[in-house]
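For reference, the structure is listed below as structure tokens.
Of the protein chains in this complex, one is absent; all others appear in place.
As written, the chains take the letters A, B and C, and residue 1 is the first residue of each chain.
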Amino acid sequence: MLAKIHVTLKNGVLDSQGKAVHQALNDLGYAEVEDVRLGKYMEVALSGISEQEAQTRVTEMCEKLLANTVIESYRFSLEPAE
Amino acid sequence: MLAKIHVTLKNGVLDSQGKAVHQALNDLGYAEVEDVRLGKYMEVALSGISEQEAQTRVTEMCEKLLANTVIESYRFSLEPAE
Amino acid sequence: MKCGIVVFPGSNCDHDCYHILKHVLQLDTQWIWHKDETLDTFDFIVLPGGFSYGDYLRPGAIARFSPIMKSVIDFANRGGRVLGICNGFQILVESGLLPGVLMDNEGQRFICKNLTLRVDNNNTPFTSQCAPGAVLKIPINHGQGRYFADEETLKQLEGNGQIIFRYCDEEGKTPETANPNGSIDHIAGVANANKNVMGMMPHPERCADPLWPEVDGQTIFNSLIQSSLAHS
Partner (left out) sequence: MTASIPITPEIVAEHGLSPEEYARIQKLLKRDPNLVELGIFSAMWSEHCSYKSSRPHLKTLPTEGPRVIQGPGENAGVVDIGDGLAVVFKIESHNHPSFIEPHQGAATGVGGIMRDVFTMGARPIALLDSLRFGDPDHEKTRYLLNGVVKGIADYGNCVGVPTVGGDIYFDACYNGNILVNVFCLGLAKADRIFLGNASGIGNALLYVGSKTGRDGIHGASMASAEFDDATEEKRPTVQVGDPFTEKLLLEACLEIMKEDWVVGVQDMGAAGLSSSSFEMAERAGMGLELDLDAVPQREAGMNAYELMLSESQERMLFVVEKGHEDEALAIFKKWDLDVAVIGRVTDDGIYRARENGEEVVTLPIEAVVTGALKCDRPVQKPAYLAEVGTLDLSSKEIPARGGEVLKQLLASPTIASKQFVYEQYDHMVRLNTLVLPGSDAAVLRVPETDKALSLAVDCNPRYGYLDPYIGAQIAVAEACRNVVCSGADPVGVTNCLNFGNPENPEIMWQFQEAVRGLGDLCRFFDIPVVSGNVSLYNETKGEAIYPTPTIAVVGLMEDRSLHCTQGFKQAGHRIGLLGSTLEDLGGSEYQKLFWNELRGQPPVLDPKTERAVQRLCLDLIRQRLIQSAHDCSEGGLAVALAESCFTGPKPLGADLVLNSGMRADALLFGESQSRIVISFSEDALPSIESLAQKAGVPFAALGTAGGSKFQIRIDGNEFINEDILALEDIWENSLSRYGNRVAG
């Protein structure tokens, strides 16, 4: 099974990296860019557990390690391994 | 319009972050974790251009700035702004 | 007096802290290995700077789960004094011993340079030897030192005197130009509510050897020593 996890900054937290990329894109002539938000994308390959277990376990992993919930939110989907 | 962009390391490129996170998850008792790959996720808000234009422009942005195409691949989808 | 320095994989200011505590300040100084699970008795513990676990994922995120950290957290919760410097600060924040987070520097670049800090609370075990409002010259060395906390937390920090250091200019003022990394309210160091745990991004161990022209970092270690003496 593959957990595809997105970790993004919560609203209201200044995304300085996103801001820098936004600025850079504008400077490069992409005037149509209005906003940029940067986050992390993770793929965690899991084996030997059911989808239901995976739901709980991955939530736990995110809460504990993969996201810093003071400033970040996370969401994930589970897919059969390719 | 919102471009949702995923940038990931190409196959075979050492993912030292993924390796460290993998190890950490195993150490935390998540023995089911078989592999971890880390990448970036970006949301770029665009305005005043058509979807077709956006396709070309976002591709260009990825090639030029958002992805390091020597070691990373990217993919994106375009969605109407929320 | 006995102090300990935790060595995480990737710590790289551990030797520098050791040098200051052991050779300059002549304390009984011990290494604490991250894989150990139990802790000796110590008067204080230092979490040194560096790149624990390569700073992968987020600085401090993986280190906080090192086997030794359980004992360090217990030690802190029992009132033991813990000083986190730079990466050590990041680990304390990730482990929940200190409030807030440390994010990418606003300019997106690593910065190593000398600068000035204002002591905003000298009534702590880490700053008791500083004059109120004293301006200390201490270098920074980090890529992810932008302190952030939400408004409510900030209010609490302010109210409890938990904001220990702020980046400032040479006169102690805090214009935008004196904020190297975009930290909220210029915050460079914070303590927990009990003031027995403190984290700071600047490196006092880099200016505590009388060999160098600048020795302001000594006041922080001296404060720790004095307060530990008073304590024991």
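General observations
Everything below uses one rule, namely that a residue touches a chain if its C-beta (ideal position, glycine included) is under 8 Å from a C-beta of that chain, and two chains touch if they have at least 3 such contacts.
Values in this document were obtained by computation on a predicted structure and should not be read as measured data.
Residue-wise, the contact with the chain that is not shown comes from C:Gly50, picked out of C:Gly50, C:Pro125 or C:Gly199. In the full complex, chain B contacts the hidden chain through residues 10-14, 16, 19-20, 23, 68, 70-71, 73. Residues of chain C in touch with the missing chain: 9-10, 12-13, 15-16, 19, 50-51, 53-56, 107, 109-113, 139, 141, 143, 203, 205-206, 209, 211-212.
As a working rule, only the chains that are shown with their structure count from here on.
When the C-beta contacts at B-C and at A-C are tallied, the pair with the greater total is A-C. Centroids built from CA atoms put chain B at 10 Å from chain A. Separating the CA-averaged centres of chain B and chain C is a span of 34 Å. For chain A, residues that reach two or more other chains under the stated contact definition are 64-66. Chain C has residues 57, 62, 65 in contact with two or more other chains. The residues of chain A lying in touch with chain B in their complex are 6-8, 18, 21, 24-25, 28, 30, 32-49, 54, 57, 61, 64-66.
In the complex of the two chains, the chain A residues touching chain C come out as 12-14, 16-17, 20, 64-66, 68, 70-71. Contacts from chain B toward chain C in the complex involve residues 16-17, 20-21, 24, 27-28, 38.
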